[in-house]
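Worksheet for the structure shown next.
As you look at this complex, bear in mind that one protein chain is not there, while each of the others sits in place.
The block that comes next holds subunit A.
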Amino acid sequence: MSIAITTQIICFSVLSLVILIGALGVVLLESIVYSAFLLGGVFMSVAGLYLLLNASFVAAAQVLVYVGAVNVLIIFAIMLVNKKEDLKPISDIKSRRIISTSICLTLLSLLIRVDLTNAWSLSSPQNSIGEESTIRIGEHLFSDYLLPFEVASVLLLMAMIGAIVLARRDVMSKDISTGLPVDQELIEKSSEPLLTNKN
């Protein structure tokens, strides 16, 4: 990479700070809408890290797929299910918090220990292909990774059909359980849900 090392370090520090603080905001903030927008910021910063690692194609794919599709999908889901509700308090929430936090901190310390103590056998930067990585990815996708590539297309088709089947509203003229006519209007009216707890 042709950028000076000082610039690289500054970019890396800023991007990592944005990633970590944004991720903490995603899991800690009270409002789910703020979380969704912070998640977009985290995705953009991860794309910046990919650029630092000489991977312009994957960075572009990250921006297109994560920020352009997944994040927008999440925001739409929030708009569809965004109802203020008072969550029932859980009795043993405190012990759960303590257990899960200690598990996460233990895992984090183990991972950081492995990161720092292991002697990574790094390859020499001389035979790095650098900015040619897009060409190499194309060669991989159409030679030794051809089968996974085709299977991925089938997976996307299955996911698309599955999402449509799961998320659509019933188009039958009569409700199966009650026998009443189903309203076919675009906006859903409030109705008695079938599976809520009766207690």
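A few comments on the model shown:
Methods note: a residue touches a chain if its C-beta (ideal position, glycine included) is under 8 Å from a C-beta of that chain, and two chains touch if they have at least 3 such contacts; residues count from 1.
Definition applied: contacts and distances are computed from a predicted model.
With the options "NAD(P)H-quinone oxidoreductase subunit 4L", "Dihydroorotase", "ABC-2 type transport system permease protein" or "succinate dehydrogenase" in hand, the undepicted chain maps to the protein name "NAD(P)H-quinone oxidoreductase subunit 4L" (source: UniProt). Residues of subunit A in touch with the missing chain: 1, 5, 8-9, 12, 16, 19-20, 23-24, 26-27, 32, 35-36, 39, 42-43, 46, 49-50, 52-55, 57-58, 61-62, 65-66, 69-70, 73-74, 76-78, 80-81, 83, 85, 87-88, 90, 96-97, 100-101, 103-105, 107-108, 111-112, 115-116, 120-123, 125, 127-129, 133, 136-137, 140-141, 145, 148, 152, 155-156, 158-160, 162-164, 166-167, 169, 188, 193-197.
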